[in-house]
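Right, one structure below, let's go through it.
Heads up, one of the protein chains got dropped from this complex, but the rest are sitting where they should.
Here is chain A:
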Amino acid sequence: MFRTSLRSSLRIVRPSAPAALAASRLVAARRFLSDDARAQIQKAVTASPMVLFMKGTPDYPECGFSRAVIQILGLHGVPADKLKTYNVLEDPELRSGIKEFSEWPTIPQLYVKGEFIGGCDILLGMHQSGELEDLLEKNEIIPKVEESSEAPAS
């Protein structure tokens, strides 16, 4: 449903980061994250326009940071069919694998269109600055709103 080319591109498991940098890191990373696991995660991060790796589920977050991200996405009215979440507490391999894959030490982790956006701090910052809304609109996750909807000062 998403990229039909995905299946064939899975042969190439190197991340799209600059090759020279990635190559040196990969040597270290490979010991922990197999090509197979990397390919599976690559598939997972592109499984939906928006993918969140979290502790618990949207209805029952099991960590304050994961809860905060769910609440932020809720505030922006992200529809459920555009967001896929993975509960890393149910999958220890994914829990460690996604940290390696993203080169990011903490959960939650948000991906939009296969691109790593950040964790709770970044999302919160982007929410406050308005960048998150722009990002969601640009990627057609939420509809564009007209200018008149400028929130009244509270």
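The working rule: a residue touches a chain if its C-beta (ideal position, glycine included) is under 8 Å from a C-beta of that chain, and two chains touch if they have at least 3 such contacts; residues count from 1.
The rule is short, and it goes like this: contacts and distances are computed from a predicted model.
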item: Per UniProt, the name of the complex member that is left out, chosen from "C2H2-type domain-containing protein", "2Fe-2S ferredoxin-type domain-containing protein", "Cytoplasmic tRNA 2-thiolation protein 1" or "Bola-like protein"; value: "Bola-like protein"
item: Contact partner of the left-out chain, one of A:P92, A:P105, A:G130 or A:P143; value: A:P105
item: Sole residue of A:A47, A:I122 or A:I142 that reaches the chain not shown, by the stated touch rule; value: A:I122
item: Chain A residues that touch the omitted chain in the full complex; value: 65, 103-106, 116-122, 125-126
